[in-house]
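Every protein chain except one is present and positioned as in the full complex.
For chain A:
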């Protein structure tokens, strides 16, 4: 285990930092050596990437906070326009070192203004003698902003002529960022995924005080054994661990087993974990966690209709009016059958049973792999008329149902042509859905 060493910072702080960022020691020491001492100029821009929940944001935040480096931390999703982003950086900069001083609103529309205001701010806050870090989280959003934003941030040090380092955090690789006109290449740093050992170590760290660390570690071991195959997301695993731990402890609380009785505990927890497997990532409160909350809500919200609370997966059934169902089926047929077969399938003088058999076989071979094809409105209506037994008048009701199917995202409109110009649709639902509807 490489101990963090740096001449500029006291050893105690470094040790504390090391305990806070388990399994990321090498990355942190790398960052520290790039940062250098407080007053030293650092690399102008650093690009850190890695998969979801590999600790990028967390490591950056703890590093900057524990070492008390002056920094600005901005999430690019939250400040979705360049103006908001730049203003936010300036605002944070104003309140950065001066405690609780009323921050006045700054107007900053362009990057040019930003550079000017930034210089002023740095001077007024007396930050010239140390490196200022600007961390842009979820930096992939920068690509959606004006073309100059990203290159300008990358060479902000040069543009402002101040001691500043921009750190970009992202989940995607640098190659996808690089603008076509070229730009300053940042220093890239990769945060690898946590291995199962890492996960074990990190998850075991926050064990509840009333139980021993070994007991909790054994629990984490079981949990990882079950879930590691489907989910390596640290956050999700943490959530699962918190969710199921009370169940795991039950035998111990009841006194039926002691903490070392792993076999018994495993027997007890196994069915719960299996159940939880189905809802990984879904976060349904109804499953377990919110039993109390639910009662509160239900007693508070008493509007006319009584509500049933069931798992999400229980509600796959969709209720549609009679003709909407037929419209959807017709749309499905139109999407997955080639036009030339319409005559054969939908003209009256064909045996109905033979027809459907043939159709199924045909679909399975090719068309389902190709996905839905667009079809014109008229074809949809023609098929509708032929599959509905009694006569359907083409009333406004029918047409409005088509649009409501589109808003429900069961059909989708293809092309952005004028409505008068023969609109074309696509059926976006699966065969299973159609089967359920047709029943």
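In this text, a residue touches a chain if its C-beta (ideal position, glycine included) is under 8 Å from a C-beta of that chain, and two chains touch if they have at least 3 such contacts; residues count from 1.
Here is the rule we go by: contacts and distances are computed from a predicted model.
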Name of the absent chain as recorded in UniProt (options "Origin recognition complex subunit 3", "phenylalanine--tRNA ligase", "Aminotransferase ACS10" or "Ribosome biogenesis regulatory protein"): "Origin recognition complex subunit 3"
Would you indicate which residue among A:84, A:217 or A:277 is in contact with the undisplayed chain? A:84
Which of these, A:235, A:278 or A:368, touches the one chain of the complex that we don't see? A:235
Which residue numbers on chain A touch the omitted chain? 52, 75, 77-81, 84, 87-88, 91, 105, 233, 235-236, 239, 281-286, 289-290, 293-294, 297, 300-313, 315-324, 378, 382, 393-401, 404, 407-410, 420-422
